[in-house]
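The complex appears here without one of its protein chains, the remainder shown in place.
Think of it as A and B in the order they're written, each chain with its own count starting at 1.
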Amino acid sequence: MDPAAELAQHLIAGSGAGCIYGLLGLGFGLIYRASRVINFAHGEVMALGAFCALAGTEAGFGPVGGLALALPAAALASLAVGRLTAKVAGDGAPLAGIAVTAACAVLLRFAIETMPGWGTETHALESDFLAGTLAWGAVPIARADLAALAVTALILAGLALAGRVTRLGLALRAHIDDPRAAALTGVDPARMRDLAWLLAGALAAVAGLLVAPLAFVHSGMGILAINGFAAAALFGLARPVGALAGGLLIGIGETLLAAYMPGGTAELAVYATLLGALALRGAQSARRLA
Amino acid sequence: MRGPGPAAAALAALALAAGLAGGGYLQGQLLLVGAYATALLGLQFLVGTAGLASLGQAAFLAVGAYAAAIALQAGLAWPLALALAGVAGGAAGLAVGVLLRRLDGGPFALATLALAFVAQQIAAMAATVTGGHDGLWLTGPGVDAPSRATLFAAAWVLFLLLFLAVRNLQAGRLGRALRALHQEPLAAASLGLDPMPPRGLAMALAGFAGGVGGALYAFALGFVSPEMFGPGASIALLVMIVVGGAARPLGALWGAVFFILLREGIALAKSVDPRLAADAAGLEAAAMALAVIAVLWLFPGGLARPRRTFRSKGPPQ
Partner (left out) sequence: MFEKQVSLLLAAFFATVASFTLQAALLQAAEPPADEIVIGTHQSLSGPLAPWGRPIANGMRMRVEQANAAGGIHGRALRLVVEDSGYDPSRAALATRKMVEVDRVFAILGTQGTPTSAVSLPIALEAGVPFLFPISGATMFFEPFDRLKYSFVVPTGAAVGAGLDYLLAETEAMTVCALYQDDAYGQGVLDGAKAALTSHGMKLAAAEPYARGETRFGAPIAKLRRAECELIVLGTIIRETVAAMAEAGRADWSPIFLVSPGGYTAEVAALGGDTVEGLYGVGQLPIPDPDAAARPVAEWLSDYEMRFGEAGGLPAIAGYNTIDLFVRAAEAAGPEPTVDRLIAALDAIRGYETIFGSTPVSFSPTCRLGSTEVFVARIEGGRWRNDSDFLPTPPPEGCPSAR
């Protein structure tokens, strides 16, 4: 394969991975901004979504049918985690929130592993629509990567539109900007938090479905969400577009490092960069304050 | 109303005495409680006083554990190795404190989580020093490993000393400065309070306690490998201190006791009903998770509840 085609292949595959990290980061950031909770159960919500999509697909409804099952299941599971965290940990406490969501992650995983037919085994999501390869000249492209790019673009556009046009979207944005001021204008903060958890769960379900054709479905797949956290944090937790940019940067950077640098450096580079980026931005925001 | 206080303290003293006298399995378990509790003291200071939720404490345990293992293999005596582990952990804590001096809240938690990843990766990659994935042994010929009884006594003496130190620091100047920075950042800034010295010191203390605790843990297991110190371990440590109670140093002890005893309780349930052991993929972890949620529900603030001071007499903040 000629070098240009290979580079194109890596860029597309990296973007596909980056979109999935971005979708996870988007939900993670949304929850953090709306309720100040660092949600360690986000990866398990994604796994639940992937398993539901698998069940739907296996029942013969195809990936779209699978999504119809996965979206509400993951959204409700996410909402349950959010409500429980608010109830147990109270508002505005990231500390107890970490403990409660980490515990919820364990419970969700336990639920998946004890579900008959799911268990601890690895499952393949059989779908002609998502699996398989397209050829663009000499460049082989996984259909799942194309789907990830297209779906993410659609979701981002939809969210941007909803945030500007719909009443609910405007309310959520107002709540995220300044919950107290928003409450004064009649925006119910509890409802907005619920909305953020629901939305994040639905986004995680989409990520779970998109990741399944290449990475399979298994109870430990939630670990992928760690890259979503990194995506959300890389450009600050403040903006939704930042999560997507962070995801793309991590996905593409990881792929290119693995393809053109000595093996084993990619992982270290991602987290060292995240550490550096956070420290640097912390310094900048402090200067702005001073 | 301070949670299960005096009666439980008496029980703890009884168990310690039994551990010292009884030896064997109980002693091994209580040694682990001591190691965890020591490591948690540093985290408690960071979380409870400076309000910094660190997800990187396992990185400091790793620094201490590896420092101790390498020192032992170089032929040093174990008390020296233990001291070295504390110093190495403290230095690492100070360095991280300087690096992350401007962060708090969520960004601080995520940055320290990344730190845990980086530390684990370095331990795996620097194979010439750390043994890579094969790990390092703290036993064998030519290695001055302490006996379990000696280690048991050392762990609890160290815990007690650090406990007193942390309690005093928390009540003193350093504690006041950290609380001011956390609770009233604008006021602290307008007073010209530089966040760096107190935050750096707090991280150094977290690193020191983590290093000593990590070394004790490594001595107790006789083995260190990168798997032992990943982000999962860091998250578990933070959960322990939240359950134990982050507001007071006693929370470190409660957190460690809670987890080791709970694990014993589950093992006991399994031995009573073998079906539990047979069909329980992850049942133990799930039981732990339920217990964590239950404790936080019933005791907001953890088992070692915050003291009632003039601060909390008003309406809840």
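Keep this in mind: a contact is a pair of C-beta atoms (placed from the backbone, for glycine too) under 8 Å apart; a residue touches a chain by one contact, two chains touch by 3 or more.
Because the structure is a prediction, the values reported are computed rather than measured.
> So one chain is hidden, and I want to know which residue out of B:Ala77, B:Val157, B:Ala171 or B:Leu298 touches that hidden chain in the complete assembly.
Per the contact definition at the top, the residue touching the missing chain is B:Leu298.
> If I consider the whole complex, including the chain that's not displayed, which of A:Gly65, A:Pro140 or A:Gly169 touches that chain?
The one listed residue touching the chain not shown is A:Pro140.
> Which of A:Val211, A:Leu249 or A:Ala279 touches the chain that is not shown?
Going through A:Val211, A:Leu249 or A:Ala279 one by one, A:Val211 is the residue touching the chain not shown.
> Would you mind spotting which of B:Ala69, B:Leu238, B:Ala285 or B:Ala304 touches the chain that isn't drawn?
B:Ala285
> In the full complex, which residues of chain A touch the absent chain?
Chain A touches the missing chain through residues 1, 6, 9-10, 13, 17, 113, 119-124, 133, 140, 142, 211, 214-216, 218, 220, 223-224, 255-256, 258-259, 263-264, 266-267.
> In the complete complex, the non-displayed chain touches which residues of chain B?
So the residues of chain B touching the unseen chain are 1, 3-4, 7-8, 11, 15, 18, 22, 24-26, 28-29, 32, 124, 132-135, 137, 139, 217, 221-223, 225, 227-228, 257, 261-265, 267-268, 277-278, 280-285, 298-299, 303.
Everything that follows uses one rule, which is that only the chains that are shown with their structure count from here on.
> Could you give the separation in Å between the centres of chain A and chain B, each centre being the mean of its C-alpha atoms?
30
> If we count contacts the way the header does, which residues on chain B are in touch with chain A in the complex?
Per the stated touch rule, the residues are 47, 53, 55, 99-103, 105-107, 109-111, 113-115, 117-118, 121-122, 125, 189, 231, 235, 238-239, 242-243, 246, 281-283, 285-286, 288-290, 292-293, 296-297, 300.
> Under the stated contact criterion, what part of chain A meets chain B in this complex?
For chain A paired with chain B, touching residues are 32, 36, 38, 40, 84, 87-90, 94-96, 98-100, 102-104, 106-107, 109-110, 113-114, 119-120, 226, 229-230, 233, 236-237, 264, 267-268, 271-272, 274-275, 278-279, 281-283, 285-286, 289-290.
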